[in-house]
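One chain of protein is taken out of this complex; the other chains stay put.
Here is subunit A:
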Amino acid sequence: MHELKLKYQGKKMAPAFNAFHTFLYTPNETTHPGGTHVKGADDLKRTMNTVITALIPILLFSFYNAGYQHYSAINGFPENFSVMEHFITWDNFWLGFITVIPLVVVSYGVGLLVEFIFAVIKGHEVEEGYLVTGMLVPLIVPVDTPLWMLAVAVVFGVVIGKEVFGGTGMNILNPALTIRAFLFFAYPTWMSGDKVWVHGAKEGVTQAGSADAISGETILGYLAQNNEAAVASKFSISDMFFGFIPGSVGETSTFLILIGGLFLIFSKIASWRIMVSAVIGALVMGLIFNGVVDAGWIPDYSKFYGLMQFDFWKHLIVGGLAFGIVYMATDPVTGSQTTRGKWIYGFFIGFISVMIRVFNPGYPEGVFLAILLMNVFAPTIDHYVVRGNVKRRMKRLKNAVILPKDSDSKAEELKVETV
């Protein structure tokens, strides 16, 4: 392999080849002799692999959930639900496997192909940025998304969302969310409504013993129709938390997302500040809405009532909010870089997500829109945080200058002041 690499060095296809090479082997280059070199092990590839590791449990869970939702929609939900008996079954796994794996394959295949083409044209190395995006994309789309649509969206997302800005690390918008947003605006009938969240519903698979087609509305969907009774009768809070609910492929299990999030925090890959502040933001907005309902300012026939009266903390365990906060908002490229900026950035993601969720007439979910919006504002936030810091220090400097400098004690004071 190493010899092949030397042979191809400088050729047009070299970047494409090198990408495979470094993926499989440790590079055989060493730093030049003389002097000491310290190299951190947490390079881009390591970072990406850590995130993917955090996503694997969610992917496995999604196999079971896809199958579980499909069979439950046909046969009715089991009376006394037990995880071992009804959820972790071979049937569920196999059905989920054959519906979700094609999404993963298409996402990676098309995305990496685009990356390779751009790397060859531009003559730079293939960047690892797509490794995480490629895993995120299948997890944030409905299970029955047609593969060609996914392919079109991935091409769009990688080219317009990332490559035109200069590739990995240069993008303004999160590529995975760009892909999701493109799908949402291009093919709304496949991305919302009650027919897309359960495998087979769109093709009109019928319920056992009746002619009615199966359907699977999400919890937010029911709430947007002011149908709180359906939510209460169908889904318990533990269902919502552990993720036995309809939704996009990998967004349902808040429990596993929480574990993945903790893993990312302890491996110092993702920023805990963004996660915490986003949770706070969502809770604050939820509390405001709850307060509006409690104060009786909104009648119960209002079309926002269902979502507004929804307990503020439950917003975190339904829909894609948890997934978005843990895996999307913390993207180090598109998020804020400064410490204070991260708090502001995260807070508004949570805040705006819940706001869009409640007020969006077409589609009761707003996480991806909120994160994309804040992606755009992240550089502005950083700019003002840095400016604010500069201003504060300038002021300190000014104060320091006007202090008398004659005595030693004053000079000491001045030092303390300016450190």
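Definition applied: contacts are C-beta pairs under 8 Å (C-beta built on N, C-alpha and C of every residue); 3 or more make two chains touch, one makes a residue touch a chain; residues count from 1.
Operating definition for what follows: contacts and distances are computed from a predicted model.
Trainee: Leaving aside the chains you can see, what is the UniProt protein name of the one that's missing? Options: "cysteine desulfurase", "Na(+)-translocating NADH-quinone reductase subunit D", "Proteasome accessory factor B" or "Nucleoside ABC transporter membrane protein".
Mentor: "Na(+)-translocating NADH-quinone reductase subunit D"
Trainee: Based on the whole complex, identify which of A:G76, A:G169 or A:P188 touches the chain you can't see.
Mentor: A:P188
Trainee: With respect to the chain omitted from the figure, which of A:G76, A:G123, A:P146 or A:P332 is a touching residue?
Mentor: In the complete complex, the chain left out is touched by residue A:P146.
Trainee: So that we can see where the missing chain sits, which residues of subunit A does it touch?
Mentor: Subunit A touches the missing chain through residues 146, 148-149, 152, 160, 164, 182, 185-190.
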